[in-house]
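Heads up, the thing below is written out as structure tokens.
Apart from one protein chain that is not included, each protein chain of the complex appears where it belongs.
Letters A, B and C name the chains as they come in the text, with residue numbers starting at 1 for each one.
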Amino acid sequence: MIFTSFLPVLAILVPWLGALVVFLAGYLSEKLRNLLAVLVALATCGIVLSLYPYVQTGTVVYRFADLMSFGLYFRVDFLSFVFAALFSLSWLFATIYATVYMKKEHAQNRFYLFLLLTFAHCLGVVLAGDLFSLFLFFELMTFSSYVLVIHRQTPGAIRAGNITIYMGVAGGLALLMGIFILFAGVGTLDLVPMLERILAAGINPLLVIPLFMVGFGIKMGMAPLHIWMPRAYEEGPSPINAISSAAMLKAGAYGMIRIIGMVFTPANPAVVPAGAEVIKYIGLAVIWLGILTMVMGAALAILQHNAKRILAYSSVSQMGYILMCIGVAAFLGFEKGAVGFSGAMYHIINHSVFKAALFMVVGAVYLITLDVDLSRVRGMMKKVPFLAFVFLISYVAIAGVPGGSGYASKAIMHRAIVYAYKYGGEFTSLWVAEKFYVLASAMTVVYFAKLFIGLFLGNMRKEHLHLNFQVSPLIKGVLLLYSAAILAVGFFPNFVLNRIVIPAGAGFSFDAYGFKALKEINFFLWYDLQEPLLVFALAALMYLVLDHKRIFDWKAPEWLSVEHSFFLPLSRFFFKTCCNFGTAFDSAINRTYLQSGKIASEMCKYITVFDSSVNKVYESSGGAARRLAEQAEKFDGVINDAYEKSGGVARMIADGAEQFDGVINDAYEKSGGVARMIADGAEQFDGVINDAYEKSGGVARKIADGAEQLDGVINDTYEKSGQMARQLADKTAELDSSLDEAYEQSGEHSRSLWERMRGSQSDWNIKNLNFDSLLIALTLGLFLFLLFYYTRFN
Amino acid sequence: MNLSQHLPALIVVVPLFFAFVMPLLARWRKQWCVPVTLGAIIFSFVAAVKMAFQVMNTGPFSYYMGDWPPPWGIELGIDYLAAFAALTITGVGLLIIWYGSKDLLHELKAEVIGWYYTLYLLLIASMVGIVITNDIFNMFVFLEICAIAACGIISIKESRDCIEAAFKYLVLSVLGSGAFLLAVAMLYMVTGHLNFTFMAEALPEAMALYPNNLLVALALLIVGLGVKAALFPLHVWLPDAHSSAPSPSSAVLSALVIKVYAVAMIRLLYLVFPRELLGMAPVMEIILWMSSLAIIIGSMFAIVQDDIKKMLAYSSIAQIGYVFLGVGLMSESALVGGILHIFNHALMKSMLFLAAGAFIYGTGVRKLSELKGIGHTMPIPAIAFCIGAFSMVGIPITSGFISKWYLALGSLDVGRPFFMGVILISSLLNGFYYLPIVVNAFFGEPEKAVAKPKPLPKQMLVPLTILSFGVIFFGVFPSLILGIVYRAAQLLLGL
Amino acid sequence: MTITEIVLRLHANSYYFFAIILFIIGFHTMLTHNNLIKKVIGMNIMDMAIFLFFVAIGYVRGGRSPILEPGVNHTFINPLPSALILTGIVVAVSVTAYALSLIIKLYKHYGTIDAEEIMRIRGGGSL
Partner (left out) sequence: MPQLDSFLPVWIVMFPMVMTVVIFYVEQRSEKMRNALAVATSVVTFLSVLALYPGVMAGKIIEFELFQILPNLAISFRVDILSFSLALLSSFIWMLVAIYSIDYMCKEHGCNRYYPVLIITLASCMGIFMAGDLFTLFVFFELMSLISYVLVVHEETIEALRAGYKYLIMTIIGGLALFFGIIITFELGGSVSLSNPVPLISEPSNLAFFAFISFLIGFGMKAGMFPLHVWLPDAHPVAPSPASALLSGIMLKTGAYGLLRVIFHVYGIEFMQETGWTVILAVVAVITILLGSAVAITQENLKRRLAYSSVGQMGYILLGISILNERALMGNIFHIFSHAFMKSTLFLAAGAIILKTGKKNIKDLGGIGRQMPFTMFAFTLAALSMIGIPPFNGFLSKWTLSLGAMDAGVPFYVLILLISSLLNGLYYLPIIISAFFGEEHGEGHQHQSIKINEAPYKMLIPIAILAISCLLFGLLPSNLPFDLSRVAAEYLLRGGF
């Protein structure tokens, strides 16, 4: 029993380790590698299928306690088993197909490595027993499948890969958020019905379910989150498209079923907990999302020209059906939900089969022509009728023609939507939904008709004629198997329904009565046949109209696509806000720091300059005052001088006058003396008459001398006073010029004051000594003032 | 023995004596100058150490000059603060002059070197005198000797800058001394004593009678000593004087001389003036604000300097602010921080100036912008500078951190975290101007000017190394010096 | 306090008052003069003012110089300030001498003892 419970782990480990072995083997031989890859897939398939006996009766449980602290938990019930079996079979065929398809591609080692890794992770998603493990494998799947998507590494592939992985990561994170909220409230992540506990923990399903829906919806291509799919499919290799459509999309659907159909349903359906009606409305929303997805996918598929893109949009559209059914299951809940669940499950199985077949057919065409554009590749029917045959069988299946596998599932799905408006209580809106459902089915028929006609009918272009139209027997074998499966299911729909689909609902809280009713359906009755007929009629009409109006060739304007109208602006906005704003913010902070640093240092400088300039102002003003005082003093001195000098002149004049007076006096005195002498001479007249004459001559000479002297003195005086006057004038002039100078200098000074306000503070040693002393005195004064002030008045 | 009894006197007298022997020696046996100077200072240092141990073991003691008991004679009071300061002065002074013995040969003319030692010994003697005297007039005399000697060791380098700086320093310092003497007169007027102890006893009584006298004296004292200690608005002489002088002079001026006045002020404020007066008048408040301004603005000034010594000089203005901050906060931790910073800053700043001197000696470059790459060519001074810079910024395990720790703690003790913010901002500013130098020294493109420096003689390297080890050592084991500082602070606060 | 009182008080403290006035004069001289010698003179005046102040403290009205003669009982002035001031004077003289020597050096460098002139010669900050 221990071995049994280890089986799920083994189912993951075998491809995982096998992948590494295959990778290494690839360095030895390509054939060995291919063989090994197929063998690994086969072994895994065997392991998964060997679980069948155990899951019929119960569950297979294995728990790695503590791995990643939380513990990995595997729990395989019948639902998981169905998915796992579906995946492993798809993978097996895809691997076989790939050995042929990939022959000419580069980096095959890597391809097989990641092919098998993705296989392991994909299995992990469905074998996981709790949301934690599910999430783990979900993320791993995202990353490992990424390498497959961009396998060609063309710019287009890289771009597609980018969209895929970013959306995948974002979806994973949304999932994680949901998981956190759930876990924090409930304390467990097991995949069991527990709506009561969730509601009791106060978790609002309206908050959590959308998170899960975004997470899983991205993976399953739910509109409007499908945008990664067409690109990824167009760029990916066909085997990858096949498994992607067959398995990876279904992993998303699996998650959706687990969450909406299981976790958020009451464990005890008999007692509906308060607040459970929210689930119903969520179901309604899911239905509409499904309708939107299917209609949108189908409409877009009609407009495509690349076969792979058509198939990709077709996948989107088909996933819309499944989503709608999941919605119905939730909407109708316990009583009638089983029909929705069964429809979803049934269609998942069918879609896996026929979509894989379709992709492989298109891939086979691609192998021949290296092109699958409908405008270029035509008329393949004549050259490779086998492919056309398989395509037609798949077409029958997907269109829901009775006899194809899709018929039965579509019938159940149609019942589901009809039940929904009949029993759900939302008659009007769901009635409209049903009409949309029919419309979408008709569109499916139309775009496949377009695809078939485009690819296989018509005339082949000349350059294609010489191609090698061999189809590898391996591919043929795989396609044959698929066709057989499609037809088998188509003819015996109840077998699959009863043995696979309905047991899968075991763990769910759906009324067993509902399943029982389903078991007894005979699909080939009028009730179910009328819908396909309506569809075909509508489709024929539509095809004619569209073909006539050449709408097939109409290229939808860019703004119409969700990508351009919503996601691109969103991501641009996101980038702009996050990156540009963030970066700007960051650099702003940086600049703030730098600026504040600069400002601080500037401040230091300014303070220093201010200090020195204050010093200088004091100094200069002191100096100026001093200069002014000096000049004034000088002026004063000059005036003094001038006064003094003019006084001196006056004195000199006075002196001169005095001298003159003295000379005159002298002269008078002398003339008196002469008179006396004359009297003396008269007395002595007789004796000295000769002498007298002589002497009188001498006296006359003396008189003349005196007069002469007087004259000289007067002359002198005049001369001196003139000199004085000149000196005076000179002095005045000097005074004037010195005044001028003083003015000039003060002007110069005021100029230089301004200049020196912003001078450097170097070299002011002695100069501001005065100022410094003043400063000390001021400080002292301030001190005294403060001290006295405080002691006196406080 | 007799000698050890007279240590307090000898510690002053011996350098004083040899100071006057020095000119003779310079003429007679030139090569003896250095050993004799070193010997004299070593003697003082040993004496200081011995006194410090004595103080720590047996408590403060006094020495009466000429055996005259206090009211009449001069008393030398060796308490914890005095011993601590004497130790700092002689220790750091010793290392500086050791370094100077080589550096001076290149900075000074040969014939004045003998005089330099005279002045230096005078300076050391007077500084020790200031810190150990217990007599206010004696203090004044030592202050004047100190002022003249300090100016002397600036002006001995006969460049214009030095002489002008010395003249300015002299004039302002005389102003300060004048204010101090006037204060002494006022105190004497009201107390009739010159001895600190007696003065302190008489002052409370005098305060009631002549409060004005006391206030005026207080203001005069603070301004007088503030001028000399370069407390912020009175710092104007310092940058010129400290930056233009020969490097050993700058070192001793920045490291020791300005601190001595701080010690004197601490003594007067805490031991002489009555506590009530300090409580009544906002003296401490004023000192706090002045020191805060000094710390911030000094650092700011330093940032914009390009001359390495000028930058260091401005930095000293900020650092003396720390000391006064410790004085002004009046809590035990803060006082410990302030006093400790006297010692720590002495170590750091002397080291920085000596390292700057070594750069100038080696390369002749004074500009900070041209000192790039100096770390490669002159590693030891550059590393010393680096350690000094870290200490200035207050990185732990350097001594600067310890004093900052205590200052900050003290500011919290009295509930004024604002001053802690001041300290931190200043540390940041210190980082702004010190670290780029360190970075430029070791990293980036070296300048050509510093590519091939003159090799440094051992006499310059060893003191630098000792000082840098000291900075680290006293950062890791501050308790060695803290014991005495703690007791000093406790004694000062009367705890 | 009336003016009379102030005057009376001033009269009672006239020594101090005038010492302070002298001090201010000295200080003012020091502060305002560019001539370095005048500055030194101002410095000296200031110092002298302080000395006077100091000596005045010791003066006792009607006291005599304290020369003890046996048998004579007289009021003596306090001798201590006078003694201290002797030291002070010595200090002041030495400071003056030193300042003057510095001025001589400056004169040698610049050929002037005027601070303004010196600044002009230095060029750095011509006024």
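FYI, contacts are C-beta pairs under 8 Å (C-beta built on N, C-alpha and C of every residue); 3 or more make two chains touch, one makes a residue touch a chain.
Being a predicted model, the structure only gives us computed values, none of them experimental.
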Q) In the intact complex, which of the presented chains make contact with the chain not displayed? A) A, B
Q) Which residue among B:Ser101, B:Asn195 or B:Ser427 touches the omitted chain? A) B:Ser427
Q. Which one, A:Tyr54, A:Phe143 or A:Phe334, makes contact with the chain that was left out?
A. A:Phe143
**Q.** Residue among A:Val21, A:Ala170 or A:Ala667 touching the omitted chain
**A.** A:Ala170
**Q.** chain B, residues in touch with the chain not shown (by the definition above)
**A.** 390, 393-397, 402, 404-406, 408-409, 412-413, 417, 420-421, 424, 427-428, 431-432, 435-436, 439, 443-444, 476-479, 482
Q: Quickly run down the residues of chain A that touch the omitted chain.
A: 64-71, 106, 135-136, 139-140, 143, 150, 153, 158, 161-162, 165-166, 169-170, 172-174, 176-177, 180-181, 183-184, 575, 578-583, 585-586, 589-590, 593, 597
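Please note the rule applied: only the chains that are shown with their structure count from here on.
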Q: Name the shape of the chain contact graph, picking from line, ring, star, complete and other.
A: complete
Q.
I'd like the Å distance between the centres of chain B and chain C, where a centre is the mean of that chain's Cα atoms.
A. 29
Q.
What's the distance between the Cα centroids of chain A and chain B, rounded to whole Å?
A. 60
Q.
Give the residues of chain B touching no fewer than two other chains, as numbers and ranges.
A. 164, 167, 171, 175
Q | Numbers and ranges of chain A residues touching at least 2 other chains | A | 763, 766, 769, 773
Q) In the complex formed with chain C, which residues of chain B make contact? A) 137, 140-141, 144, 147-148, 151-152, 155, 158, 160, 163-164, 166-167, 170-171, 174-175, 178, 181-182, 184-185, 188-189, 194
**Q.** Residues on chain B engaged by chain A in the complex (per definition of touch)
**A.** 161, 164-165, 167-168, 171-172, 175-176, 179, 211-212, 215-216, 218-220, 222-223, 226-227, 233-234, 236-237, 240, 280-283, 286, 297, 300-301, 303-304, 432
Q.
Quick check on the complex: what are the chain C residues that touch chain A?
A. 27, 30-32, 34, 36, 39, 106, 115-116, 118-119, 122, 124-127
